[in-house]
Each structure stands twice: as C-alpha cells, then as structure tokens.
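First the structure, then my questions, so here it is.
Omission of a single protein chain aside, the complex is shown with its protein chains in their original locations.
Naming follows writing order (A, B and C), and every chain is counted from residue 1.
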Amino acid sequence: MECMNRFSIDVRVYWEDTDAQGVVYYANYFRFMERARSEWLRARGVSQTALLSEQGLMFAVVDTALKFFLPARFDDVLDISAQLAELRGARFRFDQEIRRGGPGGELLCQGHCQAACLDATTYRPRRLPQGLLGDNA
Amino acid sequence: MECMNRFSIDVRVYWEDTDAQGVVYYANYFRFMERARSEWLRARGVSQTALLSEQGLMFAVVDTALKFFLPARFDDVLDISAQLAELRGARFRFDQEIRRGGPGGELLCQGHCQAACLDATTYRPRRLPQGLLGDNA
Amino acid sequence: MECMNRFSIDVRVYWEDTDAQGVVYYANYFRFMERARSEWLRARGVSQTALLSEQGLMFAVVDTALKFFLPARFDDVLDISAQLAELRGARFRFDQEIRRGGPGGELLCQGHCQAACLDATTYRPRRLPQGLLGDNA
Partner (left out) sequence: MECMNRFSIDVRVYWEDTDAQGVVYYANYFRFMERARSEWLRARGVSQTALLSEQGLMFAVVDTALKFFLPARFDDVLDISAQLAELRGARFRFDQEIRRGGPGGELLCQGHCQAACLDATTYRPRRLPQGLLGDNA
C-alpha cells in the first residue's frame, strides 16, 4: 500500500522562508524538499557524511520540478514527503508533496527530484552500493 | 533570430550560494532565475512595486523545472537567461538557461518557469494589462 | 537559577546551511537564532501572526552581534538558545548561544539580538502589551 512507503517530515515556516508577497518564497520549497530527502536517507541508516568519507560517494540533483497550488505562510507547519519512485543504476527519483498541517492536509505543492550517485573525486556516476536504500527500494 | 529575444543577466557566485559539496546549492539556481525574470520585467519598463501599489497585481510562480548538467562554483560569473516562450491570459512562461562565463559559455542548467498574474487581494488570476509585456511578447 | 530561564531549540544542519568552505555559512547562524526567538515567543503563548492581525504589532531587529569560536558542519544537531536578558518599553534583548549536540555541548557561537516592538502601520516603537512576555520577563 502506498501509505507503507510514505515518508514525511514536519517543517515549520519561519520569517527566513517568506518573502514580501507574504508567502513562502518559491525557491525555498526546494530547500524543504531536500531536508525531507536527507531525513529519508537518515531513516534508512544512510549517513551522507560517512558515505563521502568512507566510500567517496555523494549525491547530486539531476533534475527537479515543482507545481504550486496554494501558498504556505509564516508559522505554518508543513508536511514534506519523499517517496522513492524509481531506482536504476546510479540514479534514483523521489516523488514529493508539500501539505499544510500534516499528511492529510491541503496539498500546496507537488513535484519530483531525480538524483545521481557520483564519485566525489571524478564526479562520474557510480552505481549505488547494494542494499543502500533498502530492499523495498 | 533567437538572439533578438534573448535576455540575460550576469550573476556572480558568492559563498552564500555554495554548499559543502563545493558547488552551488541546487535551490539557489531558482533564486538566480528569478533575478533574471525580475530584470526582464524591469527592462520592459514594468515595475513590480508600482504594479502592486497602483493596479493591485502581483506575479506568482505556478510551476518550474530545472535540469542540471554541470555545477557552478564560487567566483564563477553566470549568464542567466529569461526568454518569454508563451503568454496566454493570466499566464506566461519563461524558458531559462544558466551558462558559465557568458551567453556562449558552457550550459550548466536548463529549465522553465510558468507564472500567473494574480489579484493581490483575492489571489485570483487576472489577465495581464494589455501591452504590459510588450508587442513582441 | 540561570538554567530555569534557559530556552533552546534543536536545529539540524542541512546542505542549504553550509558553504563551499565545508562549514555553516556565517549569515545562516542568524537564521537559526531567529528560529529560537520565534519558538521562545511561541512557548510563551505569543503568536506573531495574531499579534499582527489583532493588535497591529510586529517585531524588528535593532541590533545583533555574534562571535564565532568553532564551525558547525553538515548533519550536526545544534542547540540554539534564547534567553531574555533585558526588557524596557518597546525594546527587549536576547542573549543567544549555539552549541553542538545539546545544551552542554561545545560552544560554537555566542551573541545577542535586540529587538523592538513596532506599530506595523507607522513603524514607530510601541510598548509591549503588558504581560506579553510573562512575569519573569
């Protein structure tokens, strides 16, 4: 079931996230999405710091997109989801949603992010270490 | 000719734009893209401040996407383009590129941004004032 | 006792917070400090949103300073404190510390922030509503 794979984090909106239009500045949703992906990795036991220092691997965003339906505002608590949708060789793709108030709240934004695993020295794609993202991945 | 419509600005990369992977943080390219769109409007004689105070109109991003080919680094000078690709009713779409060094430099990122003109009070779409984006738009 | 007044929040360091020197970018500590002050207000039952909409009041930073002893890095969990040090008329001052790992962790930064309560229309100083910051304030 979809809900079994759903992973999300809470993000509080602070002044730093908003702009003079009174809402969250559009680029800042991408910051929130990255926090969710980093926490998704941490929940799977993946330390990006150790991955870099011990295996010389890092992740880079290859493409991302986001549709905006409703704005978030100062003081809102947002639910930022990250769901692994595809995993092939060095690349993996997350589908991501931003909802106000919690997992069942109003849908504010919907998008995706495709990332690649790179050799941190050569910046060339490297297949993800087996089992890194879990069996269900 | 394509170059007739091409509009771009120079953006210098500072420490604030980079992250601990040594390159520009992915969300920050969206900040650069917005600077280019704001300058495109200014070059057409559109003051977003006046548009809001005098006509009660503002722009909101509806969707955006970006593909990342090569990373930018501290001290780079980037060429950020904004080309009006479509204009229908309340919506308009920019195609945007990020190149290192100038208009003919290496292509780092490529994407688009669709925005809508909104009534600043009701947040409902409002047709763009006629002639606002020029005859060629 | 000092510890009775100590208030702090946890902040996780993400890629967005770091720069190409491999550490947290200096201006971002000020973002963290503001999160702690906003949460301090919330813990006292003060909603900045309601204060603005119901009483037409807002807070503005008047001066701030920070000394940097040790850098924070990606993945660190930081303890950001906010302690009300002075309250006079429209102005109040927080002493703030940033420590790695928790309240007893290594001291990374130490500083203060003085803020003023303003009328949101005239931007003139306004005495804080009585009791707003609690009896101990």
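Definition applied: contacts are C-beta pairs under 8 Å (C-beta built on N, C-alpha and C of every residue); 3 or more make two chains touch, one makes a residue touch a chain.
Please read these numbers as outputs of a predicted model, since none were measured by experiment.
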Contact partner of the left-out chain, one of A:V23, A:A36 or A:A115: A:V23
Residue ranges of chain A at the interface with the undisplayed chain: 15-16, 18-23, 25, 27, 73-74
In chain C, positions touching the absent partner: 21, 26-28, 30-31, 34, 58, 60-68, 71, 123
Chain B residues that touch the omitted chain in the full complex: 12, 14-16, 31, 34-35, 38, 47-49, 73-75
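Quick note on the criterion: only the chains that are shown with their structure count from here on.
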Chain A and chain B: spacing of chain centres that average the CA atoms, whole Å: 24
Averaged-CA centre spacing for the pair chain C and chain B, given as whole angstrom: 33
Distance from the mean Cα position of chain C to that of chain A, given in whole angstrom: 27
Set of chain C residues in contact with two or more other chains: 15-16, 73-74
